[in-house]
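Here it is, the structure, as structure tokens.
Complex shown without one protein chain; remaining protein chains in place.
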Amino acid sequence: MDDQTVDRPKNKFYFNNREIVMLAAFLALLLATNLIWITGYVVGNVIYGIVEGLLMITAAIVIGKKYTVLTLGVARTIAEILIAGAFVGSLTAFTFLINAIVLEAILQSSKPYAGSLKINVAGTAVYGLVTRIVFIGISVVFYGMVLPTWLLAFMIIVPVITFAIGGFLGDRIGNRVKNAISSM
Amino acid sequence: MIEYVNSNSPLHRLDPRSKIIFSFSIMLAAILTSSYIILASLIIISIIIWIMADVPIKKLKPIFLVLFTFVLMGTLTQAVFYTDRTNYTGPVTVLFNLLPYNVPVIGSLPVTVEGLMYGVVFSMRMVVIILAPVIIPFTTHPSDMILVLREMRFPEWMILLITMSIRFIPLTFQNFYTIRNAQKLRKIKTGFHDLMLLMETLLITSLKTSKQMALSLETKAFGYSSKRTSLKTIKFGKKDVIFSAFSLTVLGIVLINTGAVYG
Partner (left out) sequence: MDKIVSINDLSFRYPQSDSYVLNNINLEVKKGEFIGLAGKSGCGKSTLLYHLCGIIPHAVNGHKEGKVEVFGLDTVKHEIPELSTHVGMVFQNPEVQLFSVTVEDEVAFIAENLNYSVEKIKKCLDFSLDAVGIDDLRERYPFELSGGEKQRVAIASAISVKPEVLVLDEPTSELDSHGTEMVLEVLHRLNQAGMTIILAEHHLDEVACYLDRLIVMDDGRIIADDEPRTIFQDRIFESIGLRPPQTVEMGLRLGSSKLPLSVNEALDIFNTIPTITRGIVNQKVQGEEIVEIDRIVEIKDLNFLYGDKKVLRSVNLSINKGEMVGLLGPNGSGKTTLALLMMGLLKPDQGLVRVDGLDPQKDRKKLVQRVGFLFQNPEHQLFCDSVYSELTYGFEGGEDGFEDQEVIDEVINRMGLEKFKNNHPLTLSRGERQRVATATALVKKPEIMIIDEPTTGQDWYHVSSFMNLVRRLNQEGVTIILITHDMRVAAEYCQRLVVMRDGSILLDGDTRSVFSEIDILREADLKSTPLTEISLKVGIKPPLLKLNEIKIGEKNDIQ
């Protein structure tokens, strides 16, 4: 019989099975990051942003397909509402949807997807900004929390920095992880 | 994470959707009202539902911890900040200042009676907002949650993605603790750089099995067609109609009340 190289058949879904499994692993990690808040408000604020930024960019790089971030955002919103009970009030779970849409749009501006360090860092900075604005927005508008402007400004600037650091580290780790996994 | 508690309580037997309607109605009611009495009633309703749900007190410990933090932080911050905003026109009765002198930008952080009163309202609202939805994961088996998604016609791959992530969470924690232990044994003083190395190892170990898992999914004919049949189904029954009607009635009463107050 002749030599034959058989290509993968067309996938039924946009993501193939391996990508779905990897998305699930990332989603599990993202859901697990909620536990970072156990370390307290101050440490939590720093570490959480870094880890989440890192995971989002790593996922985008490792899976490397458009809509990775958006998919994670949608799945996470559902998971937070249904499964984790969204500890801090179910409405805030929608943060994960809105910020994912923003980050998805930014990452799509680089080719390949999430392929530019600058865009990744900028993207996570905006991601952090949106995350916090939506979160605070829900707390202020819906829950009626009153906060002074200086505190709001502080609460918004911190995640911009920490998420951006996460994006930077995610860019480095993402490429390393991708190489390690592809050679396994 | 909240863990499903196995029981056969009335709450467990309800369709997850009616529990979602309940938690959203109660939350919405809490958001709309500022009345102590209504908020107190909403808390009482939530507690009654909790008691019916037959969840052991021990499991509630982390929830109480979160509630306590929110009540404390809520009352404190609102006590200080409520009267501190520019558009506030009501009376200001200062009890004492948190800071001994006026710090630029921040001010002297006065604790006011009006602020404290609002803080109590805000805290009560947060208690309802936290208590009500947490009932869902405690009383609904994850597999029933997944059925809700299927009923809502989510794509199958998205449902599988969420199912697997739930399944992966315990594994992720286990990996994390093992890797952290291993790292502690390799190096005594660990810094930020080591945390990143830990993340990298955690990521690689979590993703490494993905190839095998994908093959396994393949042999299990996942993706054979974009639709799947389902062994189990959920049914929105009589009990669910009654429970949802109750939830919506509560919301309705609150709506009428707030309308009466403001209108």
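For reference, chains read A and B in written order, and residue numbers begin at 1 within each chain.
In the analysis below, a contact is a pair of C-beta atoms (placed from the backbone, for glycine too) under 8 Å apart; a residue touches a chain by one contact, two chains touch by 3 or more.
In this text, all values refer to a predicted model and were calculated from it rather than measured experimentally.
The chain omitted from view is touched by exactly one of B:Val80, B:Leu160 or B:Ile234, namely B:Leu160. When the omitted chain is restored, the residue from B:Gly90, B:Pro170 or B:Gly252 that touches it is B:Pro170. Residues of chain B in contact with the chain left out of this view: 141-143, 146, 160, 163-164, 166-167, 170-171, 175, 178-179, 181-190, 194, 197-198, 200-201, 204-205, 208-209, 212-225, 227-233.
Although one chain is not drawn, its touching partners on chain A can still be listed: residues 1-9, 17, 176, 179-180, 183-184.
Everything below uses one rule, namely that only the chains that are shown with their structure count from here on.
Mean C-alpha positions place chain A and chain B at a centre distance of 19 Å. Touching chain B in their complex are the following residues of chain A: 11-18, 20-25, 27-29, 31-32, 34-35, 51, 54, 58, 62, 71, 74-75, 78-79, 81-91, 142-148, 150-151, 169, 173, 176-177, 180-181, 184.
Within the complex formed with chain A, the chain B residues making contact are 1-2, 16, 23-24, 27, 31, 34, 66, 74, 77-78, 81-82, 84-85, 105-107, 118, 121-122, 125-126, 129-130, 133-138, 140, 142, 145, 148-149, 154-158, 160-169, 171-173, 176, 196, 199-200, 202-204, 206-211, 213-214, 217-218, 222-226.
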